[in-house]
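What you see is the complex with one protein chain gone and the rest in place.
Chain lettering (A, B, C, D and E) follows the sequence in which the chains are written, and residue indices restart at 1 in each chain.
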Amino acid sequence: MSGRILVINPNSSETVTAGIDAAMAPLRFAEGPGIDCVTLAEGPPGIETQVQVDGVVAPLLALIRREPAAAYVIACFSDPGLGAAREAAAAPVFGISESAMARALSLGERFGILAILPASVKRHRRYVRSLGLESRFADSQPIGRGVGELAEPAATLAAMTEVGRRLRDDEGADVLILGCAGMAGYRAALEAELGLPVVEPCQAAAAAALGAVRLGW
Amino acid sequence: MSGRILVINPNSSETVTAGIDAAMAPLRFAEGPGIDCVTLAEGPPGIETQVQVDGVVAPLLALIRREPAAAYVIACFSDPGLGAAREAAAAPVFGISESAMARALSLGERFGILAILPASVKRHRRYVRSLGLESRFADSQPIGRGVGELAEPAATLAAMTEVGRRLRDDEGADVLILGCAGMAGYRAALEAELGLPVVEPCQAAAAAALGAVRLGW
Amino acid sequence: MSGRILVINPNSSETVTAGIDAAMAPLRFAEGPGIDCVTLAEGPPGIETQVQVDGVVAPLLALIRREPAAAYVIACFSDPGLGAAREAAAAPVFGISESAMARALSLGERFGILAILPASVKRHRRYVRSLGLESRFADSQPIGRGVGELAEPAATLAAMTEVGRRLRDDEGADVLILGCAGMAGYRAALEAELGLPVVEPCQAAAAAALGAVRLGW
Amino acid sequence: MSGRILVINPNSSETVTAGIDAAMAPLRFAEGPGIDCVTLAEGPPGIETQVQVDGVVAPLLALIRREPAAAYVIACFSDPGLGAAREAAAAPVFGISESAMARALSLGERFGILAILPASVKRHRRYVRSLGLESRFADSQPIGRGVGELAEPAATLAAMTEVGRRLRDDEGADVLILGCAGMAGYRAALEAELGLPVVEPCQAAAAAALGAVRLGW
Amino acid sequence: MSGRILVINPNSSETVTAGIDAAMAPLRFAEGPGIDCVTLAEGPPGIETQVQVDGVVAPLLALIRREPAAAYVIACFSDPGLGAAREAAAAPVFGISESAMARALSLGERFGILAILPASVKRHRRYVRSLGLESRFADSQPIGRGVGELAEPAATLAAMTEVGRRLRDDEGADVLILGCAGMAGYRAALEAELGLPVVEPCQAAAAAALGAVRLGW
Partner (left out) sequence: MSGRILVINPNSSETVTAGIDAAMAPLRFAEGPGIDCVTLAEGPPGIETQVQVDGVVAPLLALIRREPAAAYVIACFSDPGLGAAREAAAAPVFGISESAMARALSLGERFGILAILPASVKRHRRYVRSLGLESRFADSQPIGRGVGELAEPAATLAAMTEVGRRLRDDEGADVLILGCAGMAGYRAALEAELGLPVVEPCQAAAAAALGAVRLGW
């Protein structure tokens, strides 16, 4: 059981967790490791403010401490509690935002991020800088929809396409990153619309976790 | 009452709070604003890990919400909860680390940080990067003493002097920053030993808060 | 008398000096330090070229040498003679540009500068780089009015608002800096128009000087 | 057959290819994709100069064009022909150097590279810069042994340990990267000696390729 | 004869070589060194992809080895084989792209590059980064014409003027670089149109080579 990768959705939306779980399918091998996706019951319906980011750290650490795994994925694009989880966990921990940006480095020259709300952009800029990846960063731009609104497919895809087009045409992005775990279902459609590789961050993190489990990092 | 600056020591050490309070003396004017230093009862004795940094955010926000002030200072060098506090507070919030680095910019060409423990260094490097101040940063080096050990003056000053000398001579630092609120009492002695300006971060933050209160930022 | 902060307007415009003096009001405490604003008689009416920037250094240093003070503020956004003044003065010296940018770091994620003329922009870019603050810099854009034209309120505020809006909406600035001491009177109006914090650089420098005088840096 | 990952050693040393092949073991799943390691017959015995780096590009592209695969790994730390291969190949191409650095980002704060010869260091510095990863880079330091000498275990491990210790203690590296595919066999021993995570770059690239094949990037 | 500067056009277009040769006129002194412009017979008609960039390295090195000179200029804006040529040649080697950017540093605050095709832009960005010149770089933008189309003067100049204007007005470029050796004939006309200094990269490299020959670098 402890050979599994535990993917934790720190918001309390089961819809989001289900979307993440579906995105994991290509990474599941018969011989393992298993990939379990769980919802953090104590999380808010969506994580849209820094107060919410910081607020999920305690229950997230508690969950990590009580649920053994071979690797953990924190499936919120703010990478809440990533540093603390790395101290607390007995196994490697992956943040989906950090993992997505690392993955994007070999898919293009400059990555653009599709943010949910305007307030996310400021956090993204600071986080990109903290990772030292500024010179590979085109921009982050909001689609103007909160986590709860991501479930409406037509309007969400339209907004994502418009923002993705701007990132590509005006900011020189040649690879895009979905800036919220709740966008997981839109990767293929967005790639088809824009002709650019699109990184779904939960997939990026789980793929990295898979390698880590097998290679013992 | 709400005209005051509230300086919050997020660890539970009253000794540290007393040291901060003493460092505030030069910034107290008869006509105000007052500067009140309080201890976060829920904090750990010292904040030395990321788990502890993240762990104080919730009680810190609660304290800020229940204690009105014209400005807040978070008096821990990890600036715990700074972004969240800025969302939650109805007044400006200053982190002592961010404030100290901003202040150091006009005191020298490159600042060095005296960290407490080796684990702090990694956090400092990332934080400097997140602030975009890397090219003004000489280095952070640990004195090898935890928060609790800072109260022993002779050994602490000796360790600080040795590390400060290395930052000055080997890393080209021409201004030093005390990397822990618990070091507040050593500023003058260290300046005398090394002949460099030394920024005590609680003073830097409170001085900035003073300006902010008067100027309405 | 030497306990005062001496704010030197290096251009010869008494109108500009009066505007600076008015901006100092909130920083004056009964118990001091006093804040005296003086005009450099030898300066040009406005400092708009590098020749003028360099040309005021000699009389500025002479003034600093003959006028004792506890701290000096050089109140021109090109920070003329800042390095030389720091060598020559027996007290701390603050440049309003350097101080404004340091202050902006804790007010937002990216600062934008309202320049007077197109030629200023190039100087601002180089100066931002020399301070190592490029990754916090949104842009500098000119309002297209020389120092002498800043006294006409309606046209000046209109131009500032338009440029400020562009810095906010197109360049991602979330804090603005007034790029000329002659703009001091427009801070409140611009904040009201744009809903962003606006740093008046003479205030930023004088507030820093106030802290420096009290804290002995 | 085209579902495989093709790992190409661009030097002609079968010993090096065998070492890479052994390092792939943990990444082989029963259900595939297969991981085939091949030697570029036209390559030199070791790639130690820029002339050699550029010299292998043509035969490498020819091999890629004639050998179908679901993903390619170029297993030389200079990432020879990576850009050209990405134009030429009908599938994703991974360079081991780029992949190793991307992987290191989530294993530590600063990566150090163990180079083979002094001349490699200059290339590493430039490449790190071209990837925009300079602020996460501790240093590259040579162990002073050419590709052909890496097969002598005792002396090689001793040299790697000494350089790794310097990178850790003097340059602040908290994760190390093996700077040559010929070092693949030393990962575990070096981790044991130094207590730091060590990235074997062929593994890093193959793990990324595995994810890419499954996820369709 | 070996006192000459050898300028090598790595594409096989004699028209391009003739344009380069004409641009050399002002740098020819009676007392030498001579400046000889040659065409690499093995090159493609134009170098527009990374495959082509890498493909010319081998014949270019062969040419350098058989043709003695006091200095070499590689006259393609991708600087193909520059590192390898520096290893292989017994004399200094200049790349026109590197030389043009170095020259632009003292002509303006930010340089813009006129690229031929969209695919060039990505290469330019990476190269600028590898040279560490990102903070002086406005942007690279394509004129949308391949090497072969540069010989049509009216359409080419019109496209260059439009892109140059955008680089100047929207990206803040105050010096422009011609991003292809085939644009050599348009320098004067573009300077006249836009009022900015324009660096023709073959001239920049040959001027640097001239100094190098005389000064013994």
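Quick note on the criterion: a residue touches a chain if its C-beta (ideal position, glycine included) is under 8 Å from a C-beta of that chain, and two chains touch if they have at least 3 such contacts.
Since this is a predicted model, take the numbers as computed values, not measurements.
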Looking at the full complex, which residue from E:G3, E:P118, E:G132 or E:P153 touches the chain that isn't shown here? E:G132
Out of C:I5, C:A23 or C:V57, which residue would touch the omitted chain in the full complex? C:V57
May I ask which residue of C:G83, C:P118 or C:P153 touches the chain that does not appear here? C:G83
With respect to the chain omitted from the figure, which of E:P44, E:P59, E:G148 or E:P197 is a touching residue? E:P197
Absent-chain interface as seen on subunit D, which is shown: 121-122, 125-126, 129, 134
List the residues of subunit E that touch the chain left out of this view. 26-27, 29-31, 94-95, 98-99, 101-103, 105-107, 131-136, 197, 199, 203-204, 207-208, 210-212, 214-217
Contacts of subunit B with the absent chain, listed as residue ranges: 109-110, 135, 172, 174
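Keep in mind that, in the parts below, only the chains that are shown with their structure count from here on.
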Shortest path length from subunit C to subunit E (each step joins two touching chains): 1
Subunit A and subunit B share contacts with C, D
Would you mind working out whether subunit D and subunit E touch using mostly the same residue numbers, over half shared, or mostly different ones? same
Farthest chain from subunit C, going by mean C-alpha coordinates, please. D
Interchain centroid distance [CA atoms averaged], subunit C/subunit D, Å: 52
For the pair subunit A and subunit C, the C-alpha centroid-to-centroid distance in angstrom is 42
Two-or-more-chain contact residues of subunit D, please, as numbers and ranges. 131-132, 135
With chains as vertices and touches as edges, which is it: line, ring, star, complete or other? other
Please list, in label order, each pair of chains that touches. A-B, A-C, A-D, A-E, B-C, B-D, C-E, D-E
